[in-house]
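Left out: one protein chain. Kept in place: all the others.
First chain written, first letter: the chains are A, B and C, and each begins at residue 1.
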């Protein structure tokens, strides 16, 4: 195998920085495999590309350097230690040079307020063309076999459906005519990636990133993709626990979930428009798993002092035998970037593996990584996990390595 | 189908009373199906026997009447309402007459202290013979097709392994020679049940109930059986949640569980000897699910004010990416009898169904109901559930009703 | 001492019903003194009026009878048992006849939707005159020494300040001219009570109930009064815990509080306008106790399945030595009516006692019972408690019974 590229939308954010530091550390054997599925014995023998072969670049609308970002994380949460930062500093500075100015086209107030690198106003077509050039020159510059694009940018406001979203022709037309209000930044990133046959992973809930028209383009070009919204914390626990109530025929009366967090993501989500996108993907899985409508609530509040340590309290009220009411409550205290970063690395490796094996289209085997897995009905974490295990087993038996 | 019998060891306990009131209420359509798996649409069409066909009797070492027990529950926890009690009163009085004096042979201090019906001292052989007579005359008196015996008695102290446990001949010999210290009450109940070809469900952790020698007897007589220790609360949640950590390669560092409860069961478990039996079944499943040894602790404390409302607090400390420590904690507040009663009813129906279908031996399909399922390695709740679903599917497709 | 009256605004609500059942049960010695301060040894000897001397009446806009309300509570939460209800039934029916149709004048959508007794449209002046007649005829009919009016009605929307609120003359003028938008129902109830020299306790957060102009009227007539917003659950815990952080110079960074509840009060509060009134009284005490501004949040969500069992989760993030972040979280599970009812009874007895002793104006000694105690700066529960103890001590030493 030769080198392969990873192109990150939102490359200077907390998640991206954590992921990059982790990838560098793994390549240097300065980090353990904790949190990485692709490092588990039974998966590893599939033959994933080593971290040393990963070349990283990306787009961002902020100008703070990767090293500064890493220092900020080190100070705020301590997840990147002083020693680790020193060990990776040189690589971070090198990667930093591969990060190009992004676009915040029609991304709304909350995201605009983050922008620190002043960009020239440009038309949608110009932005698209610039992005595509960045992507293709990255591939050429490093002689990469393949590039996986991952969207780790802040959650955009929900984009309301318009006819342009359902027809590739109409979408092209809208871009050509600079009809910015029917698209967002993520639309252009996906367009460019698919157009070049690159793989794309939408780790955000932003729906503008994987419109039906874009899926059509991906199919045309034989590109791999999957989304949306990484399942890292409270929703992960939800999708692991909810089946239990089904297995016992205990009727869930109410499931209240309160999330508090203090990172940049939390700040953007404190904007009602951006929050709406998030809550909708967090709240839909319970009726699907349980099989009936129920009283649910998902709250997200910005609590700066927590920085990236998200805390979530869920209260589950349920009915048992003789209509007795009982309850389960849990408090989840996790670091969002630390939980998300290995998922992204795992998916990048799965995408690169799939590309190497000539696969195309939706990567439904990755359902367990998402809150809203594209084209997958099952929201139950266990069912999703077994579909990933089945995928791996199929590949192993195909090559005669089945255990 | 004709009538079938249910014979309860510990028939006047809180769980048995709740289960009996529930069964009567279901037969009268005065209770909902909440908590019952066998009432779920996809299972129901298998053709389980209706609750009206259930005839109930049992043994107990306490003399309080069923109605008094039900009143006590009504007053202490409110799970049996005043109206429900009135609706069932007559049936309870009828069933009460089918409850015979039990045995507390070699059951230890804690259980002896519960005994209120004075029993004549008797040899093991006499006790066995008396029990067998009670069982067979119950079957005859009501012209029952089959009888399912369920052990719902208080947890006995762990019985240390002796050679008598591994050989049916030696066990028979020990009974004949009144060597009481190698057996406990539950040994005799099982012996009698198996000897008569009845089905047996050990809902308790008492290991004296399903010794290898007794399994041999069951095989000889073609009896059905399963155990041990109903999985109703904290352990249920554990077995649903633990796989999640595996799916994410998050290493569990410590899993501390603290159970507080105030019912008769809690009082018996406040005796260190009886607690040991319980803790051992509660604590073993994590290493099995996760695949590595870890720091675990299971505490059980008696808190009288809680009566049957068990509260459990679990703290799970785990390691993620970049060796960051995170945590999940949950508080479970459930009513033990209310959680257990429908499981017992479900298993009785599954046993009666299996007997009607000519099945024999261990009912491994019932693994999801137990903390220590006999002959089943998988402790993961989801895997266990799917094995039950597979069992049901197999029967449905066999009769051409598969969906 | 002769009889004294208790007149309840919102007399058929859950809190009022619980309080009435409790008062009747106490008079009949069918209830314990749990929850009642005035029954504590050191307070009792002050000589509070016995519950037998209490005559109860009130206003409500709902027509459901007290007995029906009590049955609903019995069924939903079990706090009023079947036996207690039977023991009180006759008295409830008698009291029910003393409940007159209330007014929902300018109370907003949420409260209007509760109205079941159809009232003739009336002017503010007519409503006031009708209320005053109800109050004075109640006193006469039962030859009462004094009447204490308590406002237990649903929370009204916040009333914005207008010049009429600061001048008794202008308020009279507004009533005479039917300028309904500058007052709410509670304004008229207070007006009538003060005008007759009755005592008034505003247990709700409704600010229209104790306007400065109304306080002027109270002073003119020598009436006793206190408010606002009973401190029963999460806020009680807050005001007990917050001083601890001050005592240790631990800086509270964030204090997030999430309340979920399912009773009629919860339904009314799910209306944003009514919630605003509540949140403002719940959220202001922390900066006062701690002495600095901090990040706080109070959420209230309606979760019908909980009925009157309110659950609150608070997360407190604080900074210690070497700027280390630590946390405390608590979950409060209380029954709102059960917590509030004895406070109301205690305050009624304190008010009757104060009236008998010739006191007038604000009853600041009752500060510990309120979220926003009128004219009291100290929000710290302990300081408030000691001011009550001091009041009691002063009376005891005055009569030479000091210990």
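The definition used in the following text is that contacts are C-beta pairs under 8 Å (C-beta built on N, C-alpha and C of every residue); 3 or more make two chains touch, one makes a residue touch a chain.
Predicted model only: the values in this text are computed from it and were never measured.
The hidden chain, counted over the whole complex, makes contact with A, B, C.
Remark: the omitted chain is touched by one listed residue; of C:262, C:334 or C:373 this is C:334. Taking the complete complex into account, C:243 is the one of C:243, C:304 or C:361 that touches the chain left out. Residue-level contact of chain B with the missing chain is found at 253-254, 256, 258, 260, 295, 297, 299, 301, 303-306, 311, 313, 315, 317, 325, 327, 329, 331.
Although one chain is hidden here, its contacts on chain C can still be listed: residues 18, 21-22, 25, 31-37, 39-40, 79-80, 84, 236-237, 240-241, 243-244, 247-251, 319-324, 326-335, 338-339, 341-343, 368, 381-382, 385. Seen across the whole complex, the unshown chain contacts chain A at 78, 81-82, 331.
Operating definition for what follows: only the chains that are shown with their structure count from here on.
Rounded to a whole number, the gap between the C-alpha centres of chain A and chain C is 50 angstrom.
If you average the Cα atoms of chain A and of chain B, the two centres end up 45 Å apart. Contacts with at least two other chains are made by residues 331 of chain C.
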